[in-house]
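Attaching a single structure in structure tokens format; questions to follow.
Entry: subunit A
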Amino acid sequence: MRVALFLTCLADQFYAEAGVAAVRLLRALGVQVDFPEDQTCCGQPAFNAGYWDEARPLAKRTLRVFAEAAYVVLPSGSCASMVKNHYLELLPGDREALALAEKVYELSQFLVRVLGVKRLGEGLKGKKVAYHHGCHALRELGVREEPLLLLRNAGAEVLPWEASEECCGFGGLFSVKLPEVSLAMADRKLATLHEAEVLTSTDAGCLLHLAGRLHRKGKHLRVVPLATLLWEAYAG
Partner candidate 1 sequence: MRARARLYPKEAARLLREKPGVREAVTGATLHFERNRLRAYGEVPIEEWRERAKAVKDHVLTHLDHYLELAERRLRENGVRVHWAETPEDAHRVLREIVQRHGVRRAVKAKSMLTEELAVNPLLQALGVEVYETDLGEYLIQLLGEPPSHIVGPAIHLSLEEIQKLFHQRFGTPLDAPPEALAQVARKVLREAFLSAELGLSGANFLVAETGTLALMENEGNIRLSTSLPRVHVAFVGLEKLLPRFADLALFLPLTARAATGQRLSTFVSLIQGPAREGEEGPEEVHVVLVDHGRTALLQDPEAWETLRCLRCGACLNACPVYRQTGGHPYGYVYSGPIGAVLDPGLLSLEEAYPLPYASTLCGACYEACPVRIPIPRLLLTWRHRAVAEGLTPAWEGAAMKAFRQVMASPALYRLFSKALRGLPLPQDLLPLLKAWTEGRGPLKPSPKPFHELWKELEEAEGGP
Partner candidate 2 sequence: MDPKARILARVRRALEGRPKAHLPPHPHTPLPEDPVDLLLGRLRENGAEAKRLSREEAKAFALSLAQGLPGAAFGKTLPEDLRPPLPELPPEEAPLGLSYALFAVAETGSVALSSEEGRKAQLLPPTHLVFVEAGRVYGTLLEALEDLKALPAALGLHSGPSKSADIGQVMVKGVHGPGRLVVAVLIGPG
């Protein structure tokens, strides 16, 4: 089995280790991983802000970059959803968009649903993990059980968290255009989070935002992308 990794611009820049973890994990599970080096951004920031004329060329080039892949795996719920669900709004009826939509997966979704892998190892034994459900992964891709299953089966104690499914307040440009509301939303999430050792999620944006807020508030909590934690689960 061969997959193309679509790292996403945010993870490429801010959570490069997640990419390394994803590659190592997939290879360890017997999957061949390509990284089409021409990849840049799926276009979501422009699309979400209403700049569809700027998003469209980026969508078109993404379709070209990944045209040959059998599967495209992303360590990101929002970018996977952009490709899977929203490219067709930018390019109605486009055959390539339809084709790519069929092949796109968020990482944990790929592991569980395509590879059928539910158990990675014991590497997270006893770790108290808080899992933040990124909104696009949860509500647009339907990814909810996959990350939890993988974490729990690796021995992690996934903590009950009242606000786990509430939006963290990142929302792309929202975080800087309506910063006060964005931060109030982060504070709501973090105020309901207790006794965790590590905070994780599928999306780099959410993690940057929450990690940043924790830092600003002087709180110490390890914040890592799901891919990194899953590699730890496997590799110990």
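Candidate entries met the following condition: all candidates are chains of the complex that A comes from, given by their letters.
Here is the rule we use: a residue touches a chain if its C-beta (ideal position, glycine included) is under 8 Å from a C-beta of that chain, and two chains touch if they have at least 3 such contacts; residues count from 1.
These numbers were taken from a predicted model, which means no experiment stands behind them.
When you check 1 or 2 against subunit A in this complex, the one that touches it is 1. Interface residues of subunit A, counted against candidate 1 in their complex, comprise 2, 7, 9, 11-20, 23-24, 27, 32-35, 37-41, 43, 45-52, 54-55, 57-58, 61, 86, 89, 135-136, 138-140, 166-167, 169-172, 174-186, 188, 208-209, 212-213, 215-216.
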